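A single protein chain has been omitted from the complex, and every remaining protein chain is retained in its original position.
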Amino acid sequence: MKRPNQLFRNFSAKIAAIPMIVTALFVFVGGTAWTVVYSFTKSGLLPRLKWVGLDQYERLWTTKRWIVSIQNLAIYGISMLVLVFVIGFILATLIDQKVRFENVIRTVILYPFALSFVVTGLVWQWILNPEFGIQSIIRDLGWTNFAFDPLYNPKIAIFGVLIAGLWQGSGLVMVLMLAGLRGIDQEIWKAARVDGIPAWKTYLFIVIPMMRPVFITTLVLVVSGIVKLYDLIVAQTGGGPGIATEVPAKYVYDMMFGASNLGQGFAASTMMLVTVALIVIPWAMLEFGGKKHG
Amino acid sequence: MNYAVEIKDLDLHFGNVKVLQQLNLDIHKGEFLVLLGSSGCGKSTLLNCIAGLLEVTDGQIFIGGKNVTWAEPSERGIGMVFQSYALYPQMTVEGNLSFGLRNAGMPRPEISERVKRAAGILQIEPLLKRKPAALSGGQRQRVAIGRALVRDVDVFLFDEPLSNLDAKLRAELRVEIKRLHDQLDNTMIYVTHDQIEAMTLADRIAIMKEGKIMQLASPNEIYNRPRNLYVADFIGSPSMNFLEGEIKAGKFHLEGIVIPLDGYEFVEGSRREGKAIIGLRPEHLVTGDNLASAAVRTKVDVELVEPMGSDTLIYTKLAGRPIHVRMDGQAQVSPGDKVEIGFQPERASLFDPVTEDRL
Partner (left out) sequence: MADALESKTTSLRDGPRGPKPRRTFSRRNILLYGTLFVIAVYYAIPLYVMIVTSLKGMPEVRLGNIFSPPLEITFAPWVKAWSEACTGLTCRGLSIGFWNSVRITIPSVIISTIIASVNGYGLANWRFKGANVFFTILIFGSFIPYQVLLYPVVILLREIGLYGDLAGLVIVHTIFGMPILTLLFRNYFSSLPEELFKAARVDGAGFWGIFLRVMLPMSIPIFAVAIILQVTGIWNDFLFGVVYTGPESYPMTVALNNIVNSTQGVVEYNVNMAATIITGLVPLTIYFVSGKLFVRGIAAGAVKG
């Protein structure tokens, strides 16, 4: 008997995998390669293969708006990262104290995560509105000189966005951390109590080091979320006042679809890709490097 | 009073679930006490109450004569070893052993002294710089024991410390724990559901069922004179054969077989007539040459034979009821054979069919 052709083994499985293969190869690999290649061209309204070398990148790094975008992303990203972890972890430990109404509290903290960035941005735009929001309320209480108008003050505008971002995203970190805490063997806690270690020390020296995998996964999730920051800005500040809250993702969009300057958009998005790669690749090597794939 | 641990009228409820009820238990200084029972009977719960890891619902706990009912686990003078080892994974073995002591503010020289001594006793000196992930199961459990050892306490609590190990290692560490006990003179309370562990290690065994202690006695006593049907059935593998009959005029009547009870030691005040259950261990039913010592004999039909190497188990019927008989491993029997079996009445156990207590 002839052995069936290799191609026809698991034939149905291969047919079924076509959408995945097309997506992986054409969209993810092909699309990325395409964008990178065209970032070296002089594409304007339409993509054209007219090489200009690194011109687009030179222009990018001499554009004030791009520099501000990068700075904003760095400020937002670092603050977000630090605060979302601190807040998320503290919330998780508080809830982990066998509190009553745990479900209610968790539901309240997590609901913002179900809302879109557009909704988030608009609500906080309203709350931070200096005429009606927090500033006016505190002034009405007697502190007439009180000033808190992040969305109108270019110096602190990005922190106005940060408040909204934290409100929306910290619930997710809390949930992940809580799952991590609950995943710790209860006997570890018992052993620490028998050893007479106070709870805060147990968290700090035993539990947190044990949660390393959860922290890393959360880190990767949060970082890739930060890099994508776009909707929130568009809804809450539109990049303003002036260019005070511009971010790279918005720069890319505006260049591609607003300014008909595709080349700039491609170069800027390639820079974003590089940023993510710098974080994801070391993580992937750490995570999967030693071990074989399952 | 020379008790290491005293438990008085202990109640423990989880909401509506009453896990322990009115439990009393006194443990002698230097005793090796094993808590034995089926899964979910409350062994771990009791141990956690002693350790102070669970708050009792009612009752008192004394350790070393001191009322520790409200004391923190670390103040009770206990050390505890867990089934999952519960080692701190990010610390070295040395770190694991010393973390509690350092935290209590003990001077460094004394810490290293104690760590060295514990490591010596448990033969884990070469492992001190390693992390738990780089240890085998047996080594990890040794470190866990070491962590209890450095605390220099009088009472050790073990919660199924060997059940995550394979059979060979388990046997090895069992011997080691026994040696440790002989060497240290500590009181040890040891939870297990492994009968062999219980029989080999214990000075006394407490058999638990549904949060109550069914019998507290030496292994020997528990094996030979089980206090009730539950204990009789629980201890021994394969378990005891139970046959219902009647006591008439000081003799047990089992469908035509008459068993004289002259040699049987009745529990005080329980000698009576009427329906009763007789319990016969498969290994107390003898055949062949051993029949000479048996006061009661009868012939039975072999239905099934299970050779197990060291001995052979046969399935048969006695007085119409299925029973097991344990024979020598070399015995030549096959289904359909007739064999003569016999036993000594004084090795049997009698139970009241209603109260299920020993007669």
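The first chain written gets the first letter, and so on, giving A and B; residue counts start at 1 in each chain.
Methods note: a contact is a pair of C-beta atoms (placed from the backbone, for glycine too) under 8 Å apart; a residue touches a chain by one contact, two chains touch by 3 or more.
What you see is a predicted model; the values in this text were computed from it and never measured.
For subunit B, the list of residues touching the undisplayed chain reads 8-9, 24-26, 55-60, 62, 67, 69-70, 204, 213, 215-218, 221, 227. The chain not displayed touches subunit A at residues 9-10, 12-14, 16-17, 19-21, 23-32, 34-35, 38, 47, 91, 94-95, 97, 99, 103-105, 107-120, 122-127, 129, 132-133, 136-137, 140, 167, 171-172, 175-176, 179, 214, 217-218, 220-221, 224, 227-228, 230-231, 234-235, 238, 248-249, 252-253, 256-257, 262, 265-266, 268-270, 272-273, 276, 280, 284, 287, 293-294.
FYI, only the chains that are shown with their structure count from here on.
We define each chain's centre as the mean of its Cα atoms; on that basis subunit A and subunit B are separated by 56 Å. Note for the complex: subunit B touches subunit A at residues 48, 51-53, 72-75, 78-80, 82-90, 99-100, 103-104, 147, 151.
Listing the residues of subunit A that touch subunit B in their complex gives 185, 187-188, 190-198, 201, 205-206, 209-210.
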